[in-house]
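Here the complex is missing one protein chain, while the rest keep their positions.
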Amino acid sequence: MGKINLDEKKIGHARSAATRIALSLQEFIAEHTTVAVERTVARLFGIDGVDGEGVPLPNLVVEDIVRGGGISRGAAYYIANACVALGATPLQVAVQVAEGRLALTTLPREQQGVEAFIAQLAEIALQKITERRRQREDYLAEHGEGRQPYLYVIVATGNIYEDVTQAKAAVRAGADIIAVIRTTGQSLLDYVPYGATTEGFGGTYATQQNFRIMRAALDEVGQEHKKYVRLVNYASGLCMPEIAAIGALERLDMMLNDALYGILFRDINMQRTLVDQHFSRLINGYAGIIINTGEDNYLTTADAYESAHTVLASQFINEQLAHLANIPDEQIGLGHAFEMDPDIEDGLLLEIAQAAMARQIFPRAPLKYMPPTKHMTGNIFKGQVMNAMFNLTSVLTKQGIHLLGMMTEAIHTPFLQDRYLALESARYVMNTARNLGDEIAFVAGGKIESRANEVLGQALLLLQEVEKTGLMEAIEAGIFADVKRGRFGGKGLAGVVKKAPDYMNPFPALLASRHLQTK
Amino acid sequence: MGKINLDEKKIGHARSAATRIALSLQEFIAEHTTVAVERTVARLFGIDGVDGEGVPLPNLVVEDIVRGGGISRGAAYYIANACVALGATPLQVAVQVAEGRLALTTLPREQQGVEAFIAQLAEIALQKITERRRQREDYLAEHGEGRQPYLYVIVATGNIYEDVTQAKAAVRAGADIIAVIRTTGQSLLDYVPYGATTEGFGGTYATQQNFRIMRAALDEVGQEHKKYVRLVNYASGLCMPEIAAIGALERLDMMLNDALYGILFRDINMQRTLVDQHFSRLINGYAGIIINTGEDNYLTTADAYESAHTVLASQFINEQLAHLANIPDEQIGLGHAFEMDPDIEDGLLLEIAQAAMARQIFPRAPLKYMPPTKHMTGNIFKGQVMNAMFNLTSVLTKQGIHLLGMMTEAIHTPFLQDRYLALESARYVMNTARNLGDEIAFVAGGKIESRANEVLGQALLLLQEVEKTGLMEAIEAGIFADVKRGRFGGKGLAGVVKKAPDYMNPFPALLASRHLQTK
Amino acid sequence: MEIRPYGDTLHDGAVQMSFTLPVPMSPEAKEAAKQLVHRMGFQSVSVVHMADAGEGFSFMVVYAKTDAMVDFSTISVPQVSAVQLSFYGVNAYIRREIGRKVVVLGACTGTDAHTVGLDAIMNMKGYAGEYGLERYPEMVAHNLGSQVPNETLISRAIELGADALLVSQVVTQKDVHIPNLTELVELVEAEGLRDRLVLICGGPRLSHELAIELGYDAGFGSGTLPPHVASFIVQEMVRRGIK
Partner (left out) sequence: MEIRPYGDTLHDGAVQMSFTLPVPMSPEAKEAAKQLVHRMGFQSVSVVHMADAGEGFSFMVVYAKTDAMVDFSTISVPQVSAVQLSFYGVNAYIRREIGRKVVVLGACTGTDAHTVGLDAIMNMKGYAGEYGLERYPEMVAHNLGSQVPNETLISRAIELGADALLVSQVVTQKDVHIPNLTELVELVEAEGLRDRLVLICGGPRLSHELAIELGYDAGFGSGTLPPHVASFIVQEMVRRGIK
């Protein structure tokens, strides 16, 4: 497309402001680790399972190291050290810790071969992830990438088996992407639940076993329909990097991954989750998983007209933070949303302006486009039409990842028929308007172009301000989503650890240096 | 707008071909009258009411003249002659005929003063119509014309009182125009039913009393909402000019008026209805009533993609026929429809092309745009979305008279809630996309432009063919709507009468010569 | 097997509903809607939307859960009993089993002017990729078109020696089709033609069940294709010994 006459200079300035914001944040991130990061290392080293009380072994291991005052050196060191000392695997070591038979920090240190062993464990982990990535690439080579916008629907019954039924039905009705929504509150858990689960509220627990069950189901139904069905779950929350790791191991294809979401909407401590985010993104990037960012959420608490520029500004920052985690543009699913008040005259023009602008500023990113949610009401018949306008805007402006709006948005998590009808409607609209985007041009200097440039201009000013104050300070001032969060407030601060000089974690360097080829 | 780069020369050629087609038809029309035309004269002379069996007096009068072999001279003469002879009003004369006490053709002829009396009766009739027109203009001056596209909904309960309830509810929900659908089969009746009626199937009888009841109701609710609510009924059928006259007397604002509809879809004899049409249009034109033509119907029996050009060709012809009946462009509501198969890729582009093209070729006509009907199914949720795309296309291409699609189109004539939801949806779509048409341009040489030019080219060829063969012959060959009708087939042929040299009807000349000023 | 509507959990009984009440929008109207749906035997009734539909009417959208179940294993649907033949199959069958051309007459009767459905079955060009009956070499098909009075249809049937009558009824408002369809059967019987004729009706709101009830041999609804109808006609003729 590239049809809106945007001020390219401003785009350039905005991007470099965002780069500087990201870099300055990166200094802080580089100096810290978190309990979640360390648990992730444990998981990548093959530690999985729960104790008799259901507490995950990675938690027990990291708690043990914390208790022993060793966490600032990193879990990798202590685990490998124990392995070398005891001639055991990390899992065996963890079991001993869980059974209270071992305290990792009490073993002799500075043994020979620990560093080599760490490198070896890391290599095995990366190989598993690489293999998953290859599997995906094989599937895609077999069935093709599919046509964008990808139709993305959620399942959220709370029961993974019921979710499977609904997901398969959705694929048969045309879905390209299935997201399993998490149970309400999971993001505040400082551990990842375990096993297959059947009891969630407004969503289903994200567990490795649940990922596996859904992955198998989607591969099966995908084969039948000769397409690769993408699976999504959520990394944001107190276990951001752990879930990213699990996702990498179970071949998820996309993960909601955005520290800002956790900060603003889950009141998670910003230091904690920004550090977590970086590691989780390194993993996502390496695994070929597309990250989805959460700017769309801002418009649920702030007004979509007034705050449109905050979405754009945040996209610029998220893009740069993703780049710093070695994620290529093709894996950066920047979020935005169709949340303008439906009563605004020419509201559709504003939406088109925003969507086309984002498409143009981030040409290679598979933009994640969210449907109207806030202004949806119990009037399902009007909601169906609002979603139709959203579908149209999406195909018109060539969005990448298209979350289907449900006419029952204001009522319940989707019934099977809601999803079916949403898919049918989207297929109709996107087919009947398939090439409309190529057949129309926006009038130069018209409302659409002016709006896009207005939003761009405001975003640039905002970024310049954030650059001055710093991102954390800007969040403290409430610039995003009309929500203010303190640097030392929120959940999970206790899990933030300043790295010691001898801190050791093999993954960041490996993940960042090796760039897998997509075929 | 004027945005599609259309071949202006072809438009010119097409229009002149249509002019010649219309003129050659007009020769035939000028030589004939029909029983319906003569009944209309009787009505305009003030003859109304029914006999004991419910037969309308205009029918009894005209039958009496037919029986007496006088019809080729025209009813005007015999009625006036009787009035002069008996010193009675036309109504008094008619009552005597109805009671079997008088045979009009048996009275002495060539009396003094008959012609003057005819002129006087005609003058009175035109004054009544003029007064209605003035009333409308006063209302419009008070409340304004309103914004196009006008939202047009039907009521069709079969019961005029129930219709009133539904019509008022519709106005409160945003309707600008109310059409009372006729009961199935009325168009084949060779008389106009009488009085207030409560028993119709899929529609309500068109009677003068029903018109009056609805007119009063709409004036009332219109006053409350500070707008002028337009009222529509159907002239097409065996009583075309009579209903046009009644409409003029009861201040209808629009009338479906199209001989081709009657020919193709009601199997009415073409000679009969073409003659009827001309007189009915003269009346509509004079009364300031917007005519609505029926090209949209072609796409219910023929394919909308294949036969798009037949719609355009017919619009050209209808425009010229309307001009010959002295109707200004502003009163020519040419019909077309959004009837493309919803499964066609880029179907919306084709619809936009067709609608924008019509808008551009007939810039001053208040185009009547019909919603999807043929491809509507029992799936109301998909239907709601198809209607949304139609609403969008309409506002985008600036249509004039917008018939609301009902999600229950394939099921039943609208329930109150169907109409409510349709209005709500149209208001939303048209508001959110209000100025979209001014903010986009069609890519030069693109699909939309090419399609419009393709349709224009085909329409021109068709018109040139019709010009060669003549319109009646073309209808015999089945060029419109995939339906063939013979020149001597169908209903009502018996009512066609060749005018005698002394044929007399004061109205055509008066209606055509005087052009009322709209303020 | 007992079944019940499904929202997101087996047997949850979830149903969406909408309707209009003849009372102005108000908390009482909403409550009335709720009670009404309770009276229909629903649980967990939630009136999720109420709107002023104008003129003293209020519009409601409701989600609720029903306790009603049906035993799916007991469901049986009266179905047109004929082996489904193709265009070629039908013609071969006629040549083999009947040995003469089959004469078929179609019409939209009464005031019905909806010919598209009947045309889909009869016209040369056919419908959805299937030829219409006019194209069948072993059939003589006459399409009388729209608004045909029952009397005319019967007199034409006698005149043309029809084996089967195809009657289309699309307008069903206030059950206007019922007396019209009934009248035809009565007239056919009065003329003593019933045994010699295959009587078929069709239209989007008609079902085989209703057709049987009204005294027809078969009824065809939405989605019918020409060979469905042709297959039935020829097999019914053979079954009844119409030769």
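For reference, chains read A, B and C in written order, and residue numbers begin at 1 within each chain.
What we mean here is this: a contact is a pair of C-beta atoms (placed from the backbone, for glycine too) under 8 Å apart; a residue touches a chain by one contact, two chains touch by 3 or more.
As the structure is a computational prediction, the values presented were derived from the model and not from experiment.
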Review point. For the unseen chain, which displayed partners does it touch in the full complex?
Key: A, B, C
Review point. Thinking of the whole complex, not just what is shown, which of A:77, A:139, A:211 or A:265 touches the missing chain?
Key: A:265
Study note, to complete from the structure: Full-complex touch with the removed chain, picking from B:20, B:212, B:412 or B:427, is B:412
Revision key, fill the gap. In the full complex, chain A touches the hidden chain through residues 158, 165-166, 168-173, 184-185, 188, 201-202, 265-267, 300-301, 374, 377-378, 410, 412-413, 415-417, 420-421, 424
Check your understanding: When the complex is taken as a whole, what residues of chain C touch the one chain not shown?
Key -> 3-7, 10-11, 14-23, 27-28, 30-32, 35-36, 39-42, 46, 57, 66, 68-70, 72, 75-77, 79, 205
Point to revise | Chain not shown, touching residues in chain B | key: 157, 159, 162, 166, 377-381, 408, 410-417
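We take it that only the chains that are shown with their structure count from here on.
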Check your understanding: Quick one: chain A and chain C, Cα centre-to-centre, how many Å?
Key -> 52
**Study point:** Chain centre separation (chain B, chain C; CA means) in Å
**Key:** 33
Practice item. Would you mind listing the residues of chain B that make contact with two or more other chains? Key: 421, 424
Revision key, fill the gap. Two or more other chains are touched by the chain C residues 18, 51
